[in-house]
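Just one protein chain is left out here, and the rest sit where they should.
Presenting chain A:
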Amino acid sequence: MDWQGQKLAEMLMQLLLVASAVAAFVVGYAMADFQLMLLVYAGGVVLTALVTVPNWPFFNRHPLKWLDAAEADRHPRPQVSATPSTVGKKKAGKNK
C-alpha cells in the first residue's frame, strides 16, 4: 500500500465507521430495538474491515518513483574521510 493509499484507507475507515454508527443508532432508536442497533453496527464494522484492511489495488495507484540505480553511481555520496567507520551503518529500510 502506497502513501496515498494509506491516507485514503484511514479516511475511509473513519468515515465508514462513524457513518455506520450513526445509521445504527438512528435505526435502533427508531425501531426501539437495541439488538438491531448492535447488528447494524456490527455489519458496518465488517464492511469497513473488508474495504480498508486488505491491500486492494486502488490503494496502490501512486507508487513511489525511485531513481534509477545508475543515478546513484553517477552521483556517489560524499565520503567522510575523518571517521570512515560511520559510513555504511544506515539502518535497513522498513518498506515492505
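Quick note on the criterion: a residue touches a chain if its C-beta (ideal position, glycine included) is under 8 Å from a C-beta of that chain, and two chains touch if they have at least 3 such contacts; residues count from 1.
One rule holds for everything that comes next: contacts and distances are computed from a predicted model.
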Item to complete: If you had to name the missing chain as UniProt does, which of "Phosphatidylinositol-glycan biosynthesis class S protein", "Large ribosomal subunit protein uL14m", "N(6)-L-threonylcarbamoyladenine synthase" or "Signal peptidase complex subunit 3" would it be?
Response: "Signal peptidase complex subunit 3"
Worksheet item: Touching the missing chain, which residues of chain A?
Response: 1, 6, 9-10, 13-14, 17-18, 21, 24-25, 28-29, 31-34, 37, 41, 45, 48-49, 52-55, 95-96
